[in-house]
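To start, the structure under review is shown below, and the notes come after it.
== subunit A ==
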Amino acid sequence: QGAPESSGTSGGESNDGPKKYAFVFKNTGNPYGEKMLDGFESTIKELGGEVILRSPDQPTAEGQIQIIEQLITQKVDVIAVAGNDPDALEPALKKAKDQGIKVLSVDSAVNAASRDIHVNQANPERIGRVQIEAVSEMIGGEGQIAVLSATSQATNQNTWIEWMKKELEKEDYKDIELVKVAYGDDLRDKSVSETEALLKSYPDLKAIIAPTTVGIAAAGKVLTDKGLEGQIALTGLGLPSEMATYIKSGVSPWMYLWNPIDVGKGAAYAAYELGEGNITGELGEKVDLRDLGEVEVVEDGEGTQIMLGDPFKFDETNIDEWKDVY
Partner candidate 1 sequence: MTNEFVLEMKGISKAFPGVKALNDMQFQLKKGEIHALMGENGAGKSTFIKIITGVHQPTEGEMLLVGEKVSFQNPKQAQQHGIAAIYQHVTSYPDLSVTENIFMNHEIRHQVWKTLNWREMHKQARQLLRELGSSLDPKAQMNTLSVAQQQIVEIAKAISTKAKIIIMDEPTAALTARESEELYRITEKLRDEGTSIIFISHRFEDMYRLASRVTVLRDSNYIGTWDVEDISNEKLIVAMVGREINQIFPDKKTSAGETVLEVKNLCKLGEFEDISFSIKSGEILGMTGLVGAGRTEVCQAIFGITAFDKGEILLSGRSIRNKNPQAAMNNGIGYLAEDRLDQGLLVDWSIEKNITLANLSDLSSFTWIHRDKEKRQAKEFGEKVHIKATSIFDSVNSLSGGNQQKVAVAKLLTKELKVILLDEPTKGVDIGAKAAIYEIVQQLAEAGYAVLFVSSEMPEILGMSDRILVLKEGRIAADFVNRGITQEMILEAAMGEEQVQEKSG
Partner candidate 2 sequence: MEQKKQTYQPRTLETNLPFSWKRLFFQWEWMLLLILIAVLLLGSYVSPYFLNYPSLRDGTMVFLDKALIVFPMAMIMIMRDIDISVGSTVALSSVVMATLYTSAGLPMEVAIIACLATGAICGLINGLLIVKFKELSAVIVTLGTMILYRGIAYIILEDQAAGGFPEWFGFFGWGYVFGIPFLLIVFAALALLFGIVLHKTTFGRKVFAIGNNPTASRFSGIKVDKVKVIVFMLAGLLAAVTAIFLTSRMGSTRPNIATMYELDIIAMAALGGVSTAGGKGRVLGVVIAVFIIGYLQYGLGLINLPSQIFLIIVGALLILSVAIPKLGGMMKRK
């Protein structure tokens, strides 16, 4: 077994000129991702780096591996990636790290071995808990609720759902029953069928939590079409532009999301700091995120991460400002 000859001796150091920062998102045409890429791009440009934005056309790890290979060949300095799979990118990202490229994951983490640091859009525990708090308030602390998730293997979704379940164990929520976790696969038609099935299987359902942008929009549509506003509450994580109609009509009194542009920005600052060698991703380091404030590197499983604040609440009062932004 011959050792792979490295195709370039090292990543950044030997390069003159602006450093190259690459961002690999999950797939193309994902509205949420596009906004994140926008934030990343504009920030890096401000900081004087060169930006490469890449996404496979399908949300698969294979596609991302291909892209990472190509980035390695191009001798980029930093790769930021929103992983389609936490583990599958490990060999490719390790190869990148071996060649001196700094790696950080954003939004959906890759495993600790394949990254220097993870930029978490918000504290997953808070995301989970806050949605239960919201639902409880909407239904008066009593009744059946269901979760409409994305694909069954979306890691961040699953983490949030775990936290929701933990939150539900609290005494305050003893009258709330989580009856089902349905999966709409982030497909519009499937999410609609799943929502309809929920309504039929659980006639007493009081609320739906959809921690996915596609799912919450589809659920909003079904509840609107069936004229169920006020009877079944909807909350979760949604894009303001997609949810504006439903928030105003009262189908979804309010919902949450972080600002993907800010996530992109945060990732850009972190990438820049990594690329400049100002941080290494060690526990306890301070990262200066400029206007997003200064955050501390904290533990995340075996790796480290920084967190970008609480999820943001969108309701009637502020939705109009935001719906044109993303």
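Keep in mind that, in the parts below, contacts are C-beta pairs under 8 Å (C-beta built on N, C-alpha and C of every residue); 3 or more make two chains touch, one makes a residue touch a chain; residues count from 1.
On the choice of candidates, all candidates are chains of the complex that A comes from, given by their letters.
Here the structure is a predicted model, which means the values were calculated and not measured.
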Counting any copy, say which of 1 or 2 touches subunit A in this complex. 2
Please name which positions on subunit A make contact with candidate 2 in the complex. 1-5, 7-8, 28-29, 52-58, 60-63, 65-67, 69-70, 73-75, 85-92, 95, 151-154, 158
